[in-house]
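Missing here: one protein chain of the complex. Every other protein chain is in place.
Up next, chain A:
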Amino acid sequence: MDTCPSIKNILLLDSEGKRVAVKYYSNDWPTNSAKEAFEKAVFTKTQKTNARTEAEIAMLEGNVIVYKFVQDLHFFVTGGEDENELILATVLQGFFDAVGLLLRGNVDKKEALENLDLILLCLDEIVDGGIILETDANVIAGKVASHSVDVGAPLSEQTISQALATAREHLTRSLLK
């Protein structure tokens, strides 16, 4: 208890309990099958609850799990038994809101998979090796979305990259309509 608050894992599952993106920081689940078994247990335990307006909480296998659902996405943050529940909830809220900002409000599985790079970067910015890096959704999203170009880049390359970025923007817009 005298130690730093720590996060054991962050899970983003779909409405059938399949992985969209997960990140484990502790060695409690050493193999992929152990991880999958844990995800299945968490999913089944929380499936029937209504965690859409407020984050919910459960205990499983000596862990505290806070979770929140939106559309067909289930967000989970796991911590140790003695962890301050409100710290876990803050991390969950940071992740949840940052994903919302990055996906511009269209938070569902399809959008999340199409922007999986953003989701993975987002996870990377929230927790580093179990230690909380940042919990403010705006800061997290800001760090992930800084797709501007290196100031030191030569002018020619810069224009090309920018052109590509713009093209990409147009493409996704037209696809989404």
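Convention: contacts are C-beta pairs under 8 Å (C-beta built on N, C-alpha and C of every residue); 3 or more make two chains touch, one makes a residue touch a chain; residues count from 1.
In this section, contacts and distances are computed from a predicted model.
Which protein name, taken from UniProt, belongs to the chain you can't see among "ZSWM7 protein", "Coatomer subunit gamma", "Calcium and integrin-binding protein 1" or "UDP-N-acetylglucosamine transferase subunit ALG14"?
Missing chain, UniProt protein name: "Coatomer subunit gamma".
For the chain left out of this view, which of A:V42, A:L103, A:L121 or A:A137 touches it?
Once the missing chain is taken into account, the touching residue is A:L121.
Residue-wise, where is chain A in contact with the chain that is not depicted?
Interface residues of chain A facing the absent chain: 1-5, 19, 21-22, 32, 35-36, 49-50, 54-59, 66, 84-90, 109-110, 113-114, 116-117, 120-121, 124, 128-129, 131-135, 143, 146-154, 157-158, 161, 164, 168.
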